[in-house]
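Every protein chain except one is present and positioned as in the full complex.
Presenting chain A:
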Amino acid sequence: MELLSSLGDGFAVAITFQNLGLALLGCFLGTIMGALPGLGPSNGVAILIPLAFTLGLGATPSLILLTSVYYGAMYGGRISSILLGIPGDEPAMMTVLDGHPMAKKGMAGEALSLSGVASFIGAFIATWGLILLAPQLVKIALLFGPAEYFALFALAFMTLGGVSSTNQAKSAFAAALGLGLATIGVDTQTGVPRFTFGEVHLYDGLDFLVAIVGLFALSEVFIFLENRHGGAEGDSGKLKIGRLTPPISMLKSCMPTMLRTSVLGFIAGVLPGAGASLGSFISYSMEKRLVDKENTFGTGDPRGVAAPEAGNNAAAGGALVPMLALGVPGSGTTAVLLAVLLSLNITPGPLLFTQNPDVVWGLIAALFIANFMLLAMNIPMVGLFTRVLMIPSRILMPIVAMVSFVGIYGISGSSFDLLVMVGFGVLGWLLRKFDVPLVPIILGTLLGNAMENNLRRAVTIDNGNWLTLIDSPLSIALWAIAIIGFVLPLIVGARVKKKMHARRDSEGSLSD
């Protein structure tokens, strides 16, 4: 009951004319920023900090504005993933896999509205999780030492086979390429620069955003340039958009998926070393393992859209737990929010909930408000978003190229990053020719560093004893899941294939 009255106080703080206006503004700007390739939630929030300061906003209104942007960007990232096959930010990467095929099948409207609902459910559950469990959840984060983090990342990589339904060897190659790219930069465990060739821009390693925009957006532009004479111009205009709301049956069939992945994503978000990208990734690959009996994931299965979207929005809420309760940011965006809190003279940490209850509960109420606003804003806007598909490629592609360049330069202010982006664009174009999936490359770069660092931390802490990796019940459990996740599909997959062959044979004989 105390909880409800605190929450009530929070709503009393949050529901003022000004705060609701700020939430609306934040949701709108966040959605756009999320949808633009290159601009993700962390940059979106960072860009609006000066606005919050200039308006002279207090602690709670600033937080309401900025977290609305944060949630908005998490919603918005899916839009370009689905419509263009270009992820708007890292966590939306997995949505490309099934969302874009759905759009190609003429179901863009369904994919967008379904993912909107999935985002809502993920964020809604995560916000409740934040209210009910924040103090207890911190204990989960404390169960994870370097060895456990390494097992978690290994789990992510071992279930990688789930990501691309095509050639497994090619996804393994792509992941290895990503892991290789992750080694560029100063090695924190020894302080030695690796593969930097004395170039100071490479000391911090490659920026994922630059890699994503290059690999997905620019390579798309290159492919278009190459096909320009082939009459590719007309094809986009004929695309069907589909219904603007998901059929009840689709929602029903996706509901278990959304609930499961919301919980999974939330837990991934709570771990400071994991974050939203891992949340959406694990959600997708686990869900594929669980429900993909007909091997439809990757070809436009609605559940493949719902899973990562519920997962990454839940993770976004989960990432607020360690930020508020420990003062440890679990993602780039929460690092920015933490900085804002600090500059408002609020120190997040174990005592925040008792020392600044008005801020915490106001923020939580704002999350609920933003979430409902985003749902209300996103479903009617689906019709508007899908118009993007009507734009002929010859107009759309130059816009994509421009947004990519302006976006990356606007964030880093470095022309070197533009060159890296072009490099990735060429790489992406080549790899598309060879039909190598691009998602595992980003996962490799994104997770490779953390994986390597945690492995080396674990082994160093135990003075070079590798058995430390399987020293706790938690890490043993994670390894067990990883191994089952890796081996089981090999066995089951072979059997399913055999069955499918058998069925085809029998069908074939029937028609004879």
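The rule we apply is simple: contacts are C-beta pairs under 8 Å (C-beta built on N, C-alpha and C of every residue); 3 or more make two chains touch, one makes a residue touch a chain; residues count from 1.
The working rule: contacts and distances are computed from a predicted model.
Per its UniProt entry, the chain excluded from the display bears the name "Tripartite tricarboxylate transporter substrate binding protein", taken from "Tripartite tricarboxylate transporter substrate binding protein", "Stage II sporulation protein M", "Oxidoreductase" or "Cysteine desulfurase". In the complete complex, the hidden chain is touched by one of A:L137, A:M286, A:V403 or A:M451, namely A:V403. Although one chain is not drawn, the whole complex shows that of A:L97, A:A141 or A:L469 it is A:A141 that touches it. Take chain A: the residues that touch the chain left off the picture are 29, 32-33, 36, 39, 42-43, 45-47, 49-50, 53-54, 141-146, 186-191, 198, 200-204, 272-273, 322, 326-329, 332, 335-336, 338-339, 342-343, 345, 347-352, 383-385, 387-388, 390-391, 399, 402-403, 406-407, 409-414, 453, 457, 460-461, 463.
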